[in-house]
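All protein chains but one are shown in place.
On to chain A.
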Amino acid sequence: MKAEIFVKLKSEVLDPQGKAVSGGLKNLGFEGVKDVRVGKYIVLSLDDKMPIEEAGKKVQDMCEKLLVNTVIEEYAFRIEG
């Protein structure tokens, strides 16, 4: 079983990295990009025997306690069997 976690800065928080990438894309001539947000993608391999509901609760707990700083970041995840 695999959990995929997507972490990004909250929309109200300035993302200096995203801004720099946005500028880079413009410099390369890519037009039509209104905004860039750079985040993190975390993959967890989980015990296959774990019930999916329990896995969801655990992953959420992991996000809240360590993987995400909820002062500045928000997250989403999906679990695949």
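In the analysis below, contacts are C-beta pairs under 8 Å (C-beta built on N, C-alpha and C of every residue); 3 or more make two chains touch, one makes a residue touch a chain; residues count from 1.
We adopt the following convention: contacts and distances are computed from a predicted model.
Looking at the choices "sn-glycerol-3-phosphate transport system permease protein UgpE", "PyrK family protein", "Phosphoribosylformylglycinamidine synthase subunit PurQ" or "CheC-like protein domain-containing protein", the name in the UniProt record of the chain not drawn here is "Phosphoribosylformylglycinamidine synthase subunit PurQ". Touching the missing chain, out of A:Ala20, A:Val33, A:Ile52 or A:Ala76, is residue A:Ala20. Although one chain is not drawn, its touching partners on chain A can still be listed: residues 9, 12-14, 16-17, 20, 66-67, 69, 71-72.
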